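Data first, discussion second: the structure below is written as structure tokens.
Omission of a single protein chain aside, the complex is shown with its protein chains in their original locations.
Coming up: chain A.
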Amino acid sequence: MLLNRNRDTGSALVSLHQACIGYPSAPDTHIGPLNLRVLPGDKIALTGGNGAGKSLLLKTLSGQVSLIRGSLDRGTSRYLFLAQEHPRPALWPLNGWDWMNIFVGAKASECRLSAGLLGKRLDTLSGGQWQRVRLAAALASEPDLLLLDEPTNHLDEAGKRDLVAELSQLPEACALLITTHDDELVEGLPLTACPMQRLMESINNVG
């Protein structure tokens, strides 16, 4: 997981070294330097207050935001990033099956998260239903590394239970990096909580 003396062997799915992360529009307000190393099978919950940089870190790992300094190595792993919000166009003529097809091609099938939703147009789904479809597609794609930014957003209690059930069935080798303020999710899964602050402290620890 973290750049840590006990676990720095084996090939990392993604690693950050001495990385300063920030938005290009405001490079002076960057976060870091920080180190992170995610190994196959890691299940990590990034925690921290609002503005701690959790979403920014996931966006950086997925390549959507460039590093200000330091290095990022993603290797050849298949990774999937689910953003905190995915705004939908007012008129969007795609249905749930089309969305699943993007991730898993013709193998798409329903799971408990997406039950009864895949035949519907995406612009007619409620916020919670849309989140269910996104999560179902992400989990069905079986990536090596799953980056989920606040995945319980818009989900009701049943949705959260379904998500916990689906996440606990992830293949053992699949690494999970999640940001959340939802204690139930952290408690319901074998996640290692990792405060953002610790990623920066790891610089000093490892030296």
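The criterion applied here is as follows: a contact is a pair of C-beta atoms (placed from the backbone, for glycine too) under 8 Å apart; a residue touches a chain by one contact, two chains touch by 3 or more; residues count from 1.
The criterion applied here is as follows: contacts and distances are computed from a predicted model.
Per UniProt, the protein behind the absent chain is "ABC transporter"; the candidates were "phosphoenolpyruvate--glycerone phosphotransferase", "ABC transporter", "Cytochrome aa3 subunit 2" or "SOS response UmuD protein. Serine peptidase. MEROPS family S24". One of A:Ala12, A:Leu82, A:Leu167 or A:Leu199 touches the chain omitted from the figure, and that residue is A:Leu82. Within the complete assembly, A:Leu94 is the residue of A:Cys20, A:Leu72 or A:Leu94 that touches the hidden chain.
In the full complex, the hidden chain is touched by chain A at residues 62-64, 74, 78-83, 85-86, 89, 91-95, 97-99, 101-103, 119, 121, 134, 138, 141, 143.
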